[in-house]
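Mind looking over this structure? Questions follow.
Only a single protein chain was left out; the remaining protein chains are all shown in position.
Each chain gets a letter, A, B, C, D and E, in the order it is written, and its residues are counted from 1.
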Amino acid sequence: MQRNVENFIGCESSYEDAKIVLFGAPFDSTTSFRPGARFGPAAMRHESFGLETYSPYQDKDLEDLAVFDSGDLELCFGSSEMALADIEARAREIVSDGKFPLLLGGEHLVTLGAVRAVLEKYPELHIVHFDAHADLRDDYLGAQLSHACVLRRCHDLIGDGRIHQFCIRSGERAEFRFAAQHTDMHPFSFDGLAELTEQLTCTQVPVYLTIDLDCLDPSAFPGTGTPEAGGVSFLQLLDAIRTITQANIVAADVNELAPMLDTSGVSTATACKVLRELLLALHV
Amino acid sequence: MQRNVENFIGCESSYEDAKIVLFGAPFDSTTSFRPGARFGPAAMRHESFGLETYSPYQDKDLEDLAVFDSGDLELCFGSSEMALADIEARAREIVSDGKFPLLLGGEHLVTLGAVRAVLEKYPELHIVHFDAHADLRDDYLGAQLSHACVLRRCHDLIGDGRIHQFCIRSGERAEFRFAAQHTDMHPFSFDGLAELTEQLTCTQVPVYLTIDLDCLDPSAFPGTGTPEAGGVSFLQLLDAIRTITQANIVAADVNELAPMLDTSGVSTATACKVLRELLLALHV
Amino acid sequence: MQRNVENFIGCESSYEDAKIVLFGAPFDSTTSFRPGARFGPAAMRHESFGLETYSPYQDKDLEDLAVFDSGDLELCFGSSEMALADIEARAREIVSDGKFPLLLGGEHLVTLGAVRAVLEKYPELHIVHFDAHADLRDDYLGAQLSHACVLRRCHDLIGDGRIHQFCIRSGERAEFRFAAQHTDMHPFSFDGLAELTEQLTCTQVPVYLTIDLDCLDPSAFPGTGTPEAGGVSFLQLLDAIRTITQANIVAADVNELAPMLDTSGVSTATACKVLRELLLALHV
Amino acid sequence: MQRNVENFIGCESSYEDAKIVLFGAPFDSTTSFRPGARFGPAAMRHESFGLETYSPYQDKDLEDLAVFDSGDLELCFGSSEMALADIEARAREIVSDGKFPLLLGGEHLVTLGAVRAVLEKYPELHIVHFDAHADLRDDYLGAQLSHACVLRRCHDLIGDGRIHQFCIRSGERAEFRFAAQHTDMHPFSFDGLAELTEQLTCTQVPVYLTIDLDCLDPSAFPGTGTPEAGGVSFLQLLDAIRTITQANIVAADVNELAPMLDTSGVSTATACKVLRELLLALHV
Amino acid sequence: MQRNVENFIGCESSYEDAKIVLFGAPFDSTTSFRPGARFGPAAMRHESFGLETYSPYQDKDLEDLAVFDSGDLELCFGSSEMALADIEARAREIVSDGKFPLLLGGEHLVTLGAVRAVLEKYPELHIVHFDAHADLRDDYLGAQLSHACVLRRCHDLIGDGRIHQFCIRSGERAEFRFAAQHTDMHPFSFDGLAELTEQLTCTQVPVYLTIDLDCLDPSAFPGTGTPEAGGVSFLQLLDAIRTITQANIVAADVNELAPMLDTSGVSTATACKVLRELLLALHV
Partner (left out) sequence: MQRNVENFIGCESSYEDAKIVLFGAPFDSTTSFRPGARFGPAAMRHESFGLETYSPYQDKDLEDLAVFDSGDLELCFGSSEMALADIEARAREIVSDGKFPLLLGGEHLVTLGAVRAVLEKYPELHIVHFDAHADLRDDYLGAQLSHACVLRRCHDLIGDGRIHQFCIRSGERAEFRFAAQHTDMHPFSFDGLAELTEQLTCTQVPVYLTIDLDCLDPSAFPGTGTPEAGGVSFLQLLDAIRTITQANIVAADVNELAPMLDTSGVSTATACKVLRELLLALHV
């Protein structure tokens, strides 16, 4: 008789054999509007059993991969710095073991922890960012460690021209002004992603891919804290994932599923499918 | 220490300085299927704080406008005529002060109150109507003052050829027959809106714009009393708004959000964004 | 004073006069993920009163048809074979009376009962299958009578090349391998439906049409047990229905609405509209 | 093959044989806070199939009674007077046929229609009223026909000392002042009901029993427009019903279930049980 | 880095050391009204992390016990006999290893599997049954293996006078007649439990305790398929558990939580607490 192990479906490799390591960061303390992203990774793991391991889009199967699911970190609520430190430590361990860290948020601030760790190994890191929101505020209600500031904090670390933003359709005027000067912003859609991918692939520069699921239109993905009409479809996101993964992706995250906000369960099911397709598309 | 004022976000002008005046009509007594539109305007006001004041689509900011939000009228439930009289009085006051009335419903019947007031000042008024439903019944279960009859009542007031209907995809056969003879109906989509706008702009005829949010597809806007599959997307509605506002719009309304019917909150968030974009697009 | 008869809207013919007979199969005992499809037919009947009988798409009205609604069967939960026997008996009665059986599920397994009955009369039957899932497993957790196996069981009865599958985007690798050899599968969309319809129409071969509503994208139809991102829109499904009904359809079903999973009511309203359009499109 | 008749469970008598006649009044146009009581009677009928016909409390079975369920009236929304006239006409027909009318609301205003009809036959009528709210306002936002005024309107008809109110725990100060002078009010509980019943039974005066289900504590019955903490339990209500039905009850109603407000379904199930126990307790 | 093990809180013993073994039976195929009990055991395990391991009622802590949680069985939907066989096999394994089986349902039918296994070892077994429903039908819509028949099937196995039923408040007249002759039924409450416990304790007869959580009042426990007003409170159930566990309990189950039916989460939290208190009260 076995203990009750709960993985994301098809992610049953041992840590030793794994090429990709999943870890969840159930944190949403800085969420300003509607919290609940803390429940995202556990919901994805739990509901993944309604999903097949096989993708007819890619004709690949999770059972052919070697993925280890390390479950959720136990993070302190109410202290962003402590939570980020724990996320950073876990990402560092995975990276230093030569494996690919795939972080499941949680609110978008969790990305900063992983980026800090990955940047140590890959100082020339670029970030590709799919999101409805620019996340480029310098502070939010006085806090510099906020989901609304996370790409700004990444910019503090890696500087101009290395953050590539897609699907952005919400932000303050000042954020769009900042982006015009400091990031490579592609508002509203994935226009420009193919060209970018070609450049990144050419140079084999290491890339961190961060997917805020609210880049999806709320019709496809209502279960998120701040839904923004006018987003992309699931098939467009799938296409974008299959495009960008031709570059040298060294780490990734998928975040901002707030499962309780969508009682139909569609958002969680869709998040699972995004993760499955991302896992299958990665060339690790 | 201040009282707790609750505006739609960014609508903080004084009444005196305002060019546009918001007012809510929390009424849904004639709703025949699923009530709840009464909660629409308060929900929009409350949830607007999840929205930015800046629109990257139009590169404009609500903070640059002068909008006063007068809150919700206190309307009698169970008496359509009394409620319409109160709406008409409020609209008349705003119009006579030389300001633009923007009514937030409530069920679609509320439009009749505002149209009555606006028509006094602009007897040559045209109505541009975005909706899933024709709303052209002569009566509904014996009531002539019903959401299902509101455009018919408007037709009683302004006659043939001055009601322009878009996105209509539901009604009795008799309503479509009526429309064929008396209104300018464009079923299913915004086809023909650009041409109409050109004509209306040419002549500078005054236009009342009434947006029943159920013109949107239920995937984008489930939170409404009578959702009708086959509607337009948010981006199509946004485009239509930016088109028609090139005409001489003198009053407008946005109605039929029933927030409790969509527990994900997406419908309310989308209604807020429609209102923001409408406010920014108006040339007042 | 009359008893309280509850029909699908506009389906008020007597049994004798009827050309089409609706019957509900409120069964979901083999549903593996999220049950609730048992409530589908009653919800459609009940909520149809929010729908018009007239379709502006087809300019036809249910009031011009002769449809009898026989309500729901009283099926045994927990015994698939008993439930299928009851469904088969009802379908046989309708078919032998020279009428068109239109079955409302319930989970997709119910199709097998109707197919068994229809096949007796039409041994050369083809099946046209709209679905997100291949439903071609040989067994599911040991059960051969399972929603996940229903087209496989139909294949047992009618053999290779007579099952035509559209919109399929989920299944095990083995199911797609099976389809490649034994069925006519069109993954992801309705591509190929026009050509198939032409062939079927030419030969006037009898066709059973089974519509699993989860062929729709979850944005349009979240209220189903296993929502699969990447589906078709309502208008695409409507178009497909109007296409395939040009063939010699002799029986049909609409299934897998689980109304409690979509508290907004949109899924039920959309299912009602699909049924209305299907009834109006049939040439019976 | 039969049409789909939907009764309250066990209420399958013909009209001719029936001693009790159920009729629903799906009306809630004057509801001031949260609408939805219009869906009450249909929900009770539909969900009654989760209930047994047998009561172990009373050791009686609905199958031994003769009850006819005439379904819901089709009432005009937005016109209280028209709706009341239809309710009154139906109640009059039942009363004049020598049967017991049992009205299912809807909002509490519907009681007025039935009381008008019953009062014609029984001019000496008393009203026993179980409710959280006094419903004694003279008008509500200008409307005299409002759920909040219904017992005041009844008082207009029958005068002082003939309205007996129990469980009342909400109202304006003026309503409690009015009650002190004009009605027989028992706040908070059923204290005094046994004594009252004894008096009423003695004199065999005809009694109309109106049960606003929000007399129940919201823990037992959350699905109602205006839940008021501090109510009675189901068992206390059951006891009260079994007590008062020893008097000469000539008509009754059960109202204010708003099923959509309680997604757990408990409120509807409880309303069904209250109706079953009331039917079984009546001495008709 | 560890795999993600998910236990009921505080149940982290190895199987070897464990005195009590939890196992889940996620089965609800025969549920006739509202399914969803299949999700009960996983929800309890998942949500138990909102619970403390310490009980101030008993001043005991789960950390002092040795409980192994073996997770959920993977059961076949749609075949009651196959599911029961799997449950029986697991229970037999636990019993034959000298441990205490504690089964988490699922619908109440699952009890039959465990009783079959336990009865082999303890042929003189008595059953103590807390439930709202008698569950004594001989068949339900033709099925003898149904949740509505489970105690009748147990009676087939152990005969008269060895089934002790408490809190029963729903059933057909025939079930209550059957109980009067064949079981020891205590309707409505726990009256008589202390006396029974004394007798059972005296003789040290082995007892199987089956707790259908719908014995609780729906106000305390709305999340169950067939809620029945008039039940006991949590504190009364806690008291009953602490009473009956003084007897020689040799196996137990807790069933009929349908977590999706109570979106507030209270039912799941309460089920967790019942399980914690039961575990702490058992003298194993």
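Quick note on the criterion: a contact is a pair of C-beta atoms (placed from the backbone, for glycine too) under 8 Å apart; a residue touches a chain by one contact, two chains touch by 3 or more.
As the structure is a prediction and not an experimental result, all values here were calculated from the model.
J.: What chains on display are touched by the one that is not shown?
T.: Touch partners of the hidden chain, whole complex considered, are A, B, D, E.
J.: Would you mind spotting which of B:7, B:144 or B:233 touches the chain that isn't drawn?
T.: Spelled out, the listed residue whose C-beta touches the missing chain is B:7.
J.: Using the touch definition up top, pick the residue from D:58, D:144, D:201 or D:219 that touches the left-out chain.
T.: Answering carefully, the residue with contact to the hidden chain is D:219.
J.: Sort through D:52, D:69, D:184 or D:228 and give me the one touching the missing partner chain.
T.: Touches the omitted chain: D:228.
J.: Please identify, in ascending order, the residues of chain D that touch the omitted chain?
T.: Residues 33-34, 168-173, 176, 187-188, 217-220, 222-223, 226-230, 261-263 of chain D touch the chain absent from view.
J.: Residues on chain A that touch the omitted chain in the whole complex?
T.: 28-32, 34-36, 38, 74-80, 82, 109, 140-143, 145-146, 260
J.: Please identify, in ascending order, the residues of chain E that touch the omitted chain?
T.: 49-50, 52-54, 56-57, 59, 61, 217, 219-220, 234-235, 238, 263-266, 269-270, 273
The rule is simple: only the chains that are shown with their structure count from here on.
J.: Both chain A and chain D are touched by which chains?
T.: B, C, E
J.: What chains touch chain A and also chain C?
T.: A chain counts here if it touches both chain A and chain C, which gives B, E.
J.: Going by more than half of the contact pairs matching by residue number, which of B-D, A-B or C-D reproduces the interface of A-C?
T.: Repeat interface, by the over-half criterion: A-B.
J.: When you check chain C against every other chain, which residues touch at least two of them?
T.: 217, 219-220, 263
J.: Name the shape of the chain contact graph, picking from line, ring, star, complete and other.
T.: other
J.: For this structure, enumerate the chain pairs that meet the touch criterion.
T.: Final set of chain pairs in contact is A-B, A-C, A-E, B-C, B-D, C-D, C-E, D-E.
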